[in-house]
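Notes to accompany the following structure.
All protein chains but one are shown in place.
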Amino acid sequence: MLFRTNPSLGTPIYLQLMEQVKHAVETGALRAGDQLPGIRPLAEELVVNPNTVAKAYRELEHEGVIELRHGAGAFIAATAKGRKVADKVRLAQPIVTGAVEKLRAKGLSDEEIRRLFEAELAGLTKAGAQHE
Amino acid sequence: MVSYKSWLDTRWRFVIPLVVLVINVWGLLLEYPHIANLLRTIDIQPDALTRSGTLGRQIIETVSAEHTYRGFVWFQWFRQNLSQLGTLCAVLLGSGSLLAGSSGAGTLFTLSLPASRNQWLLARASVGLAQTLALIVIPSLEIAVVSPTIGQQYAVSDALVHSLCAFVVCGMFFSLAFLLSTEFADIWRPLLIAGGIAIVLSLIESRYELNGFFRVMSGSSYFFADTIPWIGLLVSAVLSLAMLYGASVNIARKDF
Partner (left out) sequence: MSDLFAIETDDLRKHYDGGVEALRGLTLQVPRGSIFGFLGKNGAGKTTTIKVLLGMARATSGRATVFGLAAGAQDSSVAIRRRTGFVSEEKDLYELMTVEQIIRFTASFYPSWRGDLEHQYLRSFELPRDRKVQDLSRGMRTKLALLLALSRGAELLILDEPTSGLDPAMTEEILQALVAHVARQETTVFLSSHQLSHVDQIADRVAIIDHGRIVVSGALEDLLESYRRLQLVFDGDAPDHTFRADGVVRQQRRGRVLTVICRGNAEPIAADARALGAASVEIMPVPLREIFLETVNGEN
């Protein structure tokens, strides 16, 4: 299971990791009970700060996506949340695919499409996303 | 390990001069039989020489001194060779950065180690003074040891007293170079400045026939009158300590 982080995107690395784990759960690449790499080995592999990986794992546990079993490691949680999210996302996928195809047909580049989505999400959800 | 570094930085400046001095002594002693013969054939008119001024007096002094073996050793070795070479070596050993490695780099590395600047200074001063002492005592004792092979005797006590006098004054020049080394990081400036000062002092002393540092260094009062020049030694020692203290203060306030 390869995670990749890119600091120059401007998003904190721990968020990038969280997104990747969640995406893996949504697409079924990681299923309930699967074990995630340990914090130290993952930090060494990605060459990122171990505290960053630790934070990502803590937040994922807080959100119920993973379980941290003392002494054993991190495992994908066997909660319905994961599965429900996966279903929702699977149903949403064709909508997004369709929208992207239409926009491409209109001559928009992938970069422009991405920015439109980001701006839309930033504009609408900023207030909701304020946490801590 | 602090002292070990000081040793590593200066060992060639110690070993090579030591070899040079030991050979120099040996050469000197081998010459003695020829000089003794030469002196016996010279017929000196003391009146004529005293009338021809300083140079004349110096010639008389030389010739009369060298009539005895003890005099020869004192004049050639302690008054001439050792005074010059000893001062030069002392200044050489005291020059060069206290903190950098032998190549000149590594100052920041030294300063990042858990030893205070005073520790480095103390180690370098101790090692340097010990080396200076060895450079003076070893060849001087060699004289006492080797003399019997040319059929002469030289007292160990004489060798030691003269060595002490030479060491204390040479030590002062060492301290001068050492103090200058805390101001200049390269090896040349302390060497040339301290060496230059030593040369100027010795010229002034001989021109005006002063009872100065170089006379104390050669222990002439002991040779002529069996009197150890305590005051001269004390002044030299005090000056040494003052300059070493100055070095410590100077290096403490420096930014690197």
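Read from first to last, the chains carry the letters A and B; within each, the first residue is number 1.
Simple rule for what comes next: contacts are C-beta pairs under 8 Å (C-beta built on N, C-alpha and C of every residue); 3 or more make two chains touch, one makes a residue touch a chain.
As the structure is a prediction and not an experimental result, all values here were calculated from the model.
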Checklist line | Sole residue of B:19, B:38 or B:108 that reaches the chain not shown, by the stated touch rule | finding: B:108
Item checked: Missing-chain contacts mapped onto chain B -> 1, 4-5, 101-103, 105-109, 111-118, 252-253, 255-256
Next item on the list: With the missing chain put back, which residues of chain A would touch it? List them for me.
Entry: 5, 7-15, 39-40, 43-44, 47-52, 55, 115, 118-119, 122-123, 126-127
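In the analysis below, only the chains that are shown with their structure count from here on.
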Item checked: Between chain A and chain B, centroid-to-centroid distance (C-alpha), Å -> 78
